[in-house]
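So, chain A:
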Amino acid sequence: MKVFGLVAVFVVGLLLLSATQDFPSWGNPRSAASDGEVSSFYIEKTEAVTKVPNMVTAVLADFRGYDTMFETVVIFIAGIGIIAVLRNFEGSDSSIDYDNDDNGAGLLARFTCSLILPFIQIFALYVVAHGHHSPGGGFQGGVMLGASYILLALAFGLSKAKRIFSERRTMIFAVVGIFIYVGWGVLCLLLGGEFLNYSVLDSILPGDAMMARSYSMLVVEIGVAFTVTAIMFSMYSNLSTRGRLSKGL
Partner candidate 1 sequence: MTEHFPILILLVPLFGALIVVLLGRERPEQCWVTSLVSLGISSIISLFTIIVVFSDKVQTIRYRMGGWEPEANGYEVGIELRVDILAALVVFAVTFVGFVNTIYSKTRAEAEVQGKVPFFYALIQLLIVGLCGIVMTNDAFNLYVLIEITSLTSYALIAMGNRRAVLSSFNYVIMGTIGASFYLLGVGYLYIKTGTLNIDDIRMVLGNDNLWEHQSIVVAFIFIMLGVWTKMAFFPLHGWLPNAYAYAPSMTGTFMAPLMTKVMVYVMIRVMLWLFGYEFVYSGQHVWKELIIWMSVLAIVAGSLLALARTDIKKMLTYLIVAEVGYMVGGAWLGNVTGQAGAFYHILSDAAMTFCLFIAASIIVLRVGDSRVNAFDNLFRKMPLTMIGFTVGALSMIGLPPTCGFFSKWYLISGGIEAGQWEYVCALIFSSLVNAIIFFRIFERAYFGKIAGVKEDLSPSDSDANPDTGIKEVPWSMLVPLFIASGFVLLLGIMNRTLFEWIQTALEVMNT
Partner candidate 2 sequence: MIEFSIIPLFTWLVSLLAVPAILLFRKRPDAREGITFLAAFLKLGMIFMMLPLIREGKILHFQFGEILPGIPIEFRVDGLGMLFALVASSLWILTTLYAVGYMRGLKEHDQTRFFACFAISLSATIGVAFAGNLLTLYIFYEILSLSTYPLVTHHGDKAARTGGRTYLSHLLGTSIAFVLPAMIYCYWKSGADINFTDGAFLDGKIGSSDGLIVLLAFTLGFAKSGLMPFHSWLPNAMVAPTPVSALLHAVAVVKVGVFCVLRVFTGVFGTDFLQKLDVGTVITYIAAFTIIVSSLIALTQDNLKRRLAFSTIGQLAYIVLGVSFLSSNGVTGSMMHIAMHAFGKITLFFCAGAIFVASGKKYISQMVGLGRQMPITMIAFLIGSLSIIGLPPFGGAWSKWYLFLGALDADQTAMAIVLVISSLLNIAYLLPIPVNALFRSPPQKGKKGSDAGIKEAPLACLIPLCITALAGLLFFLFPGLGFELAELITK
């Protein structure tokens, strides 16, 4: 097996390397990918047609919004997939044993966490909201928000975190996130445009079609953030308790 693996890996590697010889050299701005019409279009026109300076956000949430919708669905699948595979409903499901639970980490850690958690969460919300102008967006913000709850669970025990973010609530959050995203697309559909064609929303949003795109991106980013937050936490809580959701790390 080892030898076979080695041979296979080397064949694959050599094939890939053999192809690099006719790649444009690294960083060449005239390479086909960087100089092509599509990427030029994104760089030059994005701000004009969407009013969003962060091209990545614009491309992510608008030009390739369909991809991103499925990206969110992927996260969602991972969340419910983990539950489907791992979740153990036989234990005390609804009534978590709050008293006899773990109490998380030591005092100092708990103190520090309680101090920084609000900042993390506020920063996460900022990242979600400010994705148009700076790095970030729904996904990054969502992960941070989810991570803040993970931190909460680590510091104060899972039960504490579950009191805020119960399994039921997690699922609702996750579903609502996708629902916001897809529903926004369907709204475009109902208003006569293609799916996810935000420009037709200018009839119900302030501003022109470009601003409508800009606002819509914010909406779908929020949707993504919802799902990602919920699933990140659900992932952690299931994986750290072998699906029992009773006792954290």
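With respect to how the candidates were assembled, all candidates are chains of the complex that A comes from, given by their letters.
As a convention for this text, a contact is a pair of C-beta atoms (placed from the backbone, for glycine too) under 8 Å apart; a residue touches a chain by one contact, two chains touch by 3 or more; residues count from 1.
Here the structure is a predicted model, which means the values were calculated and not measured.
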For chain A, as assembled in this complex, the candidate in touch from 1 or 2: 1
Candidate 1-facing residues of chain A, complex: 15-16, 18-24, 31-39, 41-42, 45, 62-67, 70-71, 73-74, 76-78, 80-85, 87, 89, 168, 171-172, 174-175, 178-179, 182, 186, 189, 193-200
